[in-house]
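Note that one protein chain is taken out, while the other chains of the complex remain in position.
As written, the chain order gives the labels A, B and C, with residue 1 at the start of each chain.
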């Protein structure tokens, strides 16, 4: 229904991988890039006590960190090779406590734009019973060029 | 103009301090509790390479983590002694790149409620020239009782 | 993946229809209820000059009005017969200018809850070429009982 995201640069997978590798906060969290497609990025991470609030659930801010990176790189994947991406704002809704094993954050471009791109993300926990929705995000990303403060 | 927040429990400062101490993610970030008042909580932290995205700025998700805790504890400070607080959702706007030294996140209750409390937060960087706005947050918090998934 | 919404009251369609009929703002906008299902409500309306900003597009606030009602009634459809629903907050992203003929707002429950329900909405324009995404919304709704300020 919406415009399908199309990569502007054939080498986008390499660019995304390199930029993800440069996000030191993702290393601290232990997040891994597990999927890249045009307008699509999935990041995965495991429960760790360092990431929790006082009841042992993953803190909403850590969920936000991984979801924001997934949404930001989903937008970045369809940008020109010399572009960078900035998060302007995002909103997250927490649907269930983030307990247990493994988490997957999926960022998807909803509306690609010349300057502004909108992406939506979902974060699920994964266990033997399947997936459970933990959080959803909507983020607004801006393409920047030739600026110091770019991500990408 | 709005209803002024009033603590429901005289011992609220101790409760906030103990609960903050139990948020392991705040230890990982190096965040310190520097102010507690009725409906008011400030948390402070320093720049560290582990908290950055690929250009050396603090990641939006880390700003969210500290702002969400400041807003959540601001709400928690005016709740009854047996209550816990859950973040339902929040929105963050990133105003300037989070470069440099020291950051202060200030959470303030905008509208206390029986079940739902709204809090607003601002995050500033602090240097010799003064303060600079980095991010603003609006969050919706829910009071919970006798539930496993409480914060507090 | 998420919990499928289930109506708590077999007579939910009648309740939704009656409550929609009581929203005078929907009459002013000319919005019609065109679909009700468990956790699902669609509202439709036509372009009218009275609903526009200065360039002839439908104002973002009018899109919000219809989307918020669609999301609110989607939540209301799965609540007990004596419940009412309140909007706590929502966020809307404007994806394309709202020009042209007919618009459909679709509200869907993302996460039903005992007190708090999260719903997502999409608003499309419809013409001979098909549908075009105009806006997306995420809203947080609260169930209330025995209170004056209920919707429903």
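Things worth noting here:
The working rule: a residue touches a chain if its C-beta (ideal position, glycine included) is under 8 Å from a C-beta of that chain, and two chains touch if they have at least 3 such contacts.
Just so we're clear, the structure is a prediction, and the values are computed from it rather than from any experiment.
Of the candidate positions C:23, C:77, C:110 or C:125, contact with the hidden chain is made by C:23.
Checked against the hidden chain, the listed residues C:36, C:62 or C:143 yield one contact partner: C:62.
Counting over the whole complex, chain B has residues 1-2, 91, 93, 95-96, 110-111, 118, 120, 124, 130-133, 136, 138, 140 touching the chain that is not drawn. Where chain C meets the missing chain, the touching residues are 19, 22-25, 27-28, 49-55, 57, 59-62, 64-69, 86-94, 97, 148-152. Mapped onto chain A, the footprint of the missing chain covers residues 88-89, 91, 115-116, 118, 138, 140, 142.
We adopt the following convention: only the chains that are shown with their structure count from here on.
Because chain A and chain B carry the same sequence, their contact can be compared by residue number, and over half of the numbers here are used by both. Per-chain CA centroids place chain A at a distance of 28 Å from chain C. For the pair chain B and chain C, the distance between C-alpha centroids works out to 32 Å.
Look at where the CA atoms of chain A average out and do the same for chain B: the two points lie 23 Å apart. Within chain C, residues 91, 118, 138, 140 each touch two or more of the remaining chains.
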